[in-house]
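Only one protein chain is missing; all other protein chains are in place.
We just call them A and B in the order they show up, numbering each chain from 1.
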Amino acid sequence: MSDISRPAPAAGSTLARLTQNNQIVLLVTLVLLCLVISLGAPQFYSVDNLIAILRQCSLVLIIAAGMTMLLIAAEVDLSVGASLAFSGVVAMDVTNKTGSVALGVAAAILFGGAVGLFNGLVVTRLRVNSLIATIATMMILQGGVYLYSREAVQNMHLQKAFTDISTGYVGPLPVPVIIAAVVVIIAYVVLRHTTAGRYIYATGANERAARLSGIRPERLKLIVFVVTGLLTGLAGLILASLMNAGQPTAGRGFELTVVAAVILGGTSLTGGRGSLLGTLLGVLVLKVIDNGIIILRWDQDLQMVIPGIVIVLATYLDLVRKKNDAT
Amino acid sequence: MAGGGDRARSFNPILFADLARKNFGSREDTLKNTITTLLLTTAALAVMSSAALAQNLPKKIGYVANYSTHEWYQNVIKGMEARATELGIEFEMRDANLDVARMVSASEDFMAEGVDVLIVTPVNEEGAVPLVRRAKEDGVPLVLEGNPVTGMTTMVAICDYDTGYHAGVAAGEYAKEKLGGVAKVMNVGLPLLSATVLRSNGFMDGLKTILPDAAMVHDLDGGGNPDRALEVSSAALAQNGDINIIYGINDSSSQGGLQAWKAAGKSQDGLLVVGTGGEGLGFINMMDTEPSYQIEAAMFPEKVGFTSIDAAVKLFNNEAVPAHIVSPTAPMVGTDSWKQFYSLEGTTRTINWEAVNAITPAEKCMKTAADL
Partner (left out) sequence: MGDRLRALLKRNEAVLLLVFVLLIAFFALTSENFLTTRNITNVLGQASLAMIGAVGLGILVISGEIDVSIGSLVGAVAIPLVVVMNQTGSLELGIICALLLALVVGVINGYLSAYVGINSLIVTLGSLFVIRGAIYIYTGQKAIADRAALESFYQIGNGRLLGTIPYPAIVALVILAIFIYMMRQRPFGRQLYAVGGNPEVARLAGYNVKRTKFIAFVLCSLLAGISGILLSSRLGSAVHVSGLGYEFQVVAAVVLGGVSLAGGIGSLFGVALGVLILSFLSNGLGMLKLATEWQQVITGFIIIGAVGLDELRRRRR
């Protein structure tokens, strides 16, 4: 259930009530996972490993924040993986050519935003189903990135500020983690405490009703697409900094990690329900599983099988909860 | 779901990206001197000799690439185009884009158009078996690049195991001198392809000839792409503090491993990074700017392309060719070593044909996929 659509903070005192809350289930899963993995491999709790996990999470989380809003508004964007790679290429190329990190940063974020705008226009004006529209955009971007640069764009500018975007620290925290935290907090506040957030939920839950109550769903959706695009550009920038190159081949399948994490977090594919806290937990669970399989030296093919089962299971549990709520 | 690589595997097969190219035929017959001579021949000389021998030249050669957006194949194609232009042959490339079904379709299309010789990089060796038969039925000579296929006439390919092995020997010598004789290796590998497994095996075997105590501390599936390699490397580096050598089965993998090392805030003192392929600009940039990136197992894709066209001309003339024509590889050791084989202008690299043609390729691979 979304934080907002819950009528009143239910005084969940019983265990039964607790398990009905998706986020608590996820939290317990996360804690159990950490326990089990650390029993098998004590290095799980090393600072290096935790930071590595957090850094991986932050990339996913930045985009997932936008994707959560999109799914709540009953739309989806599958072009984020391709856009991630392309904006990374743009970031590195512009920084190489201008010698200015600021321009590189701006170019990447604007590029992502432009992709979001294109998606938003196709979906809201041409009324193309967003699943299809963004798959088409994905194809266009995957082809387009090679038309832009046939090779990976290497770091020729050697600016420290550019590298610091991914590997720098503020106090004990890596820069990308701070960026992700800021993004998530802003998105959280917007969704929970602003009119715009309420409108997003309302639009996703029932577009017609929303329109009748004076909301303009098209414009709202367009904005959410652009926000998701901007965030993807930001993540692309961080990835380029992390890779020290603009890699056209990067980001393949990234969109599915993001969507999977958001859904695992309890956001409904049909719109109207979802929360950022859930998304945060969803990202953490998936990335801890991923990390655990390597640290435990299990067959890495399981990195494909286990999350597949987890997602279906999570959706099933959500369904059961919904049915219980209804009765 | 799990990490980028896995999904990529399912949805966008890019992962196996670069690698499908190299693998080995089990047999290796009589090539020897004829082929060595050919490889040593400079471009100009080749033109003269081809004219002098009054060889019949095919009008048109079609090439089905595994994945033409990858830097490796771009440079293979560059080598093919250069050689075809030199000989006055029309050359056309189509891309399988890592899809076995498209590999078959594109080859069919070429045969329907009536190309004189077909060159194919199999996306998968087994998947190309019917293709070999159909080319025979159609009477179109077929040169395979990279991967051997049952029933084939000839294949142009490098020796993966040997490439890894010689880089391993060089790494051993480096570690003996600069790393106190300790070699704890993180292998950023790709179990999906026999070629890449051979490289990793060769590297460890070569390394152990110098340092018998060398150990592979963590064996990873980096998916052959940089972001996935970075992600899995981060976890492995966090788990094993003693790693001091990173081996990548291609340049993207070694780059991912190295970037994970840097992201963990570690100093590159006491680290050695070894890449494989020399496929694009990435390794040149890393050798220039990263103090730990000291060894590159170079595979010279341009040369592979050049040799494939020559093999195609021979097949067209019904000349006898060996089952496996070996394209040379060599470890580059030290920061400036790449300059011996390549020159760089802006973002265009140019191969130094004289230096590459002077490398004598092995007559036979030390190990092939059949030995796995």
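Please note the rule applied: contacts are C-beta pairs under 8 Å (C-beta built on N, C-alpha and C of every residue); 3 or more make two chains touch, one makes a residue touch a chain.
The structure displayed is predicted, hence computed values, not measured ones.
Among A:Asn22, A:Gln56 or A:Thr137, the one in contact with the hidden chain is A:Thr137.
Summary of contacts with the chain left out: across B:Gly88, B:Pro130 or B:Gly181, the touching residue is B:Pro130. The chain omitted from view is touched by exactly one of B:Asn75, B:Ser194, B:Asn225 or B:Gln294, namely B:Ser194.
Looking at B:Ala101, B:Ala320 or B:Ala370, the residue that reaches the missing chain in the full complex is B:Ala101. Although one chain is not displayed, subunit A still touches it through residues 122, 126-129, 131-133, 135-140, 142-147, 256, 260, 263, 269-270, 299, 301-302, 304-305, 307-309, 311-312, 315-316, 319. The missing chain lies against subunit B, touching residues 1, 6-7, 9-13, 16, 68-69, 92, 94-95, 97-101, 104-106, 108-109, 112-114, 123-130, 133-134, 150, 191-194.
In this section, only the chains that are shown with their structure count from here on.
Separation between the centroids of subunit A and subunit B, computed from CA atoms only, is 35 Å. Those residues of subunit A that touch subunit B in the complex are listed here as 41, 43, 46, 48-49, 51-53, 55-56, 81, 142, 146, 150-152, 154-156, 158, 166-167, 169, 239, 242-245, 247-254, 256-257, 260, 286, 289-291, 293-295, 297, 300, 303-304, 306-308, 311.
By the touch criterion given at the top, residues 1-12, 14-15, 17, 69-71, 74, 191, 218, 220-221, 225-227, 230-232, 234-240, 252, 255-256, 259-260, 262-265, 280-282, 284-285, 289, 347 of subunit B touch subunit A in their complex.
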